[in-house]
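For this view, one protein chain was removed and the others were kept in their places.
Naming follows writing order (A, B and C), and every chain is counted from residue 1.
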Amino acid sequence: MPLLDAAGIRAGYGDTEIIHGVDMRVDAGEVVTIIGPNGSGKSTMMKAIVGIVQASSGEIWFDGRRIDGLGADRRIPLGLCYVPQTDNVFPTLTITENLEMGGFLRSDRLDGRIREMFELFPDLAGKRNAKAGSLSGGQRQMMAVARALMLEPKLLLLDEPTAGLSPLLMETVFGMVRDINATGVAILMVEHNAKKALAISHRGYVLAVGEVRMENTGPELANDPQVGRLYLGSE
Amino acid sequence: MLEFLTAFAILIGIYSVFTLGLNVHWGYTGLFNIGVAGFFALGAYAASLLTIRPPSSDQVDDYLYAGDLANRLEGLPVIGALDVWFVAALMAASLVTAAVALVVGTITIRLRGDYLAIATLGIAESVRLVFLNERWLGNGSKGLYTIPRVFDGIVPAQDYDRVYLVVVLVVFAALFLGIRALVHSPWGRVLRAIREDEVTAEASGKHVFRFKLQAFVLGAVIMGIGGALYAFNLRAISPSAFTPLLGTFIIWAMLVVGGSGRLYAPIVGAFIVWGIWSGSQFLPDPLSSPNVRYFSVGVLVVLVLVYAPDGVTPLLSRVRERWTARRRLRRAVAEE
Amino acid sequence: MASAILRVRGLVMDFGGVRAVDNCSLNVDEGSITGLIGPNGAGKTTLFNLIAGFHKPTAGRVTFRGERIDGLPTYLVFRKGIVRTFQIPRELRRMSVLENLMLVPSDQAGESMWRAVAARWLVKRQERAIEAQAREVLEFTGLSEVADIPAEGLSGGQKKLLELARTLMARPRMVLLDEPGAGVNPTLLRRLVGGIRRAREELGITFLIIEHDMGLVMRLCDHVIVMSEGAVLTQGTPAAVQQDERVVRAYLGA
Partner (left out) sequence: MFFTARTMSSPAAARVSRVVQSTLAIVFVVVALSHIGLAVNGIFLGSILAMGAVGITLVFGVMRFANIAHGDMMTLGAYVAFFLLVSVLPEHTGLGPFTFGFPLLIAMPVSMAAVAALAVGMDVFVFRRLRLRRANIVTIEIASLGIAIAVRGFVQMVWGTPVRYFPNEGRAHFSLPADISIAPNHLFVSGAALALAIALHLLLTRTKQGKAMRATSDNPDLARASGINTERVLLWTWGIAGALAGAAGVLLVIFNATAQLKPTMGFQLLVPLFAAVVVGGIGNPYGAFIGAMLIGISMEVSTAWALPTYKPAIAFTVMVIVLLFRPRGILGSKG
């Protein structure tokens, strides 16, 4: 049974439908990447899964439960944590406080989990009492991911984690994605650095104009010339 | 009773003028001015200081009159039945408020809504404090109290209120028609566009700042004229009339209740709020306390904002529509 | 070969520490429909904002018909004849469609407070002319039936057409369209394409268009400029750009 199973999702904003019936699944322990040209509905699909945008039709099952009717606040405790592309930290809170807010829903003591996060992200450990607003772009992205991991999610959703980062930092972020996955967390991410993201993914989806146009394993998609043609509309 | 109604109508007229000015600021342009009292005071003092008579010997105080100009202007001929000095006083009130609004507006209009509110409140309080403390300018807390009557010598003193009501209505009508013409003109169209979305207005090639400044000055001038009308009604003014409550809040209440951005809101709002304000004195004892007014008007504003955000005017026009529809129906039935 | 109506030279724009536009230079030919494409974050919308005067560039210059326009405030750029639209339509929701259009023409006599009251005959005559022009534009864009309803009542696609109509009202020389195709159904899209083509042919307007729907770009544009990381990566005919390996790499982040 897949961890996440979305079928026939239609969603959009106001009277504009952006995605027109998308099927998507993520198995436990998988890294799955969604790529596609701008405006193809990647972020919208992700938001529909998290519950920030409500799907107008289709079903979403997570870990054996149907979740498409629930609000975002009721989906998080099930083990589904989301890192937005921008504004993804609390800038005037310290690193430690940001992590505590990430674990807001936990009733047990957070010290242990926070220590684990500092082991996973040693860069942050040295700055535990610094304001998140003072972090550099790459550190901020790690901070955001660490915040989302505080609830020990089964599935982590990342919306363009490398946006605005230098090539070197991109490598770091993708390395981080692999490390997190190694701890058993499944990851679904939207990326525009398609080649690099697919290289570390088990599977990938290519969206165009709100529909799934291709689905394959990561490495095969990465080497498929068809993908490039999809981007440039010569398909 | 007739006297009461006349006085009541005069104040509704004057408050309608203030509300008209505030409607230009907030209703049509989206400028959040909570310093109406400042322009009110400037207009009232400018008009009064120009026209005030020198104090008689029993009233002499140790302050200087800034103007003492009424005496000099009194010699001027009366054109038709119109007092030249009165018109001059209204113009002076307009000019003073326009000048202050131009300076204040140039500095503050670029501010975000709540900053603009704080700035206007601060300016209004500063104006009040100046008139309160600078005795040479406005006789301090005692204020000015020998303001002449309009048409003095022509109209008997006991008829003053009725005549003055006509004066107020004429001034209000002139301002109202002017505003109506402006609101329906391309100028008003630009203002409404700015109120809705400044970026779009800017992207349509409109110099947003200039339009906002014009609207700010225009609204302030109307408030200044209202202040002058107020001064010639009571013929005595003091800083206590220009507190944020009496000088600003009640006017906001009128605009909110009437429905901001609607042409008839000033009249409807002034009528309802002033009706509650001054009508409450006829209620049985505990309710007639003036303190009940503050409470009830405050609550009224909150209720209107929560339950009828567009104010009362649209409700009235809905009633009117239904009424005309029913009449049409009745006529149709009768014709059959 | 047509001459360039717009020249951008060495344009740089920094936001805080981020360089959104980095030494960007390009020409747009008069009377062309030029597409501006590129991956997310390539700086396309920032470039639009710089041309239209919403931002002042950190460095570089923009010339329009031989005149420097970088750093001019928006309303002055508008008066030079450059009009932009927004990715998300910014119609004036509570004003009627007709009013949305009638707002646009510059230098209306009635926009002066004094003349609006004192010279009403003049204002009225001008209003009639502007209304006639607005109705003509509504006809052109197929929005005549909805002229009198508040703009918030339009569908998403109709709002896109209204954006186009508003730009035409300005009698511009050049229009910057930001994603005209996003969220528009195929029927309205055909109307939009027809409208843009006719505006170019009949009114001689130059278009610079940001668009992600490559199908639309291929159909509509004579020339395509590809931006990547704040600068021009390559340019050429739609077909040539489509075959260019560098473009594919830019999109896929090789």
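Assume contacts are C-beta pairs under 8 Å (C-beta built on N, C-alpha and C of every residue); 3 or more make two chains touch, one makes a residue touch a chain.
This structure is a prediction, so every number in the text was calculated from the model and none was measured.
For the chain left out of this panel, the touching residue among A:Glu30, A:Asp68 or A:Glu100 is A:Glu100. Which of A:Pro84, A:Gly138 or A:Pro161 touches the hidden chain is settled by the complete complex: it is A:Pro84.
Set against the missing chain, the residues B:Ala203, B:Ala253 or B:Ala270 yield one that touches it, B:Ala253. The chain not shown here touches subunit A at positions 50, 52, 72-73, 76-77, 82, 84, 87-93, 97, 100-102, 104-105, 133, 147, 151. Contacts to the hidden chain, counted on subunit B, fall at residues 26, 30, 32, 34, 107, 110-115, 117-119, 121-123, 125-126, 129-130, 132-133, 243-245, 249, 252-253, 256, 289, 291-302, 305-306, 309.
Just so we're on the same page, only the chains that are shown with their structure count from here on.
If touching chains are joined by edges, the resulting network of the protein chains shown is an open path.
Chain C has the Cα centre that lies closest to the mean of all protein Cα atoms in view.
Here the spacing of subunit A and subunit C, counted between their Cα centres, is 34 Å. Residues 178, 181-182, 185-190, 192-193, 196-197, 199-208, 214, 218 of subunit B are the ones that touch subunit C when the two sit in their complex. Of all residues in subunit A, only 12, 14-16, 18, 35, 37-40, 160, 163-164, 191-197, 209, 227-228, 231-234 touch subunit C in the complex they form. Per the touch definition, subunit C reaches subunit A in the complex via residues 18, 39-41, 155-156, 179, 182-183, 212-215, 217-218, 241-243, 247-248, 251-254.
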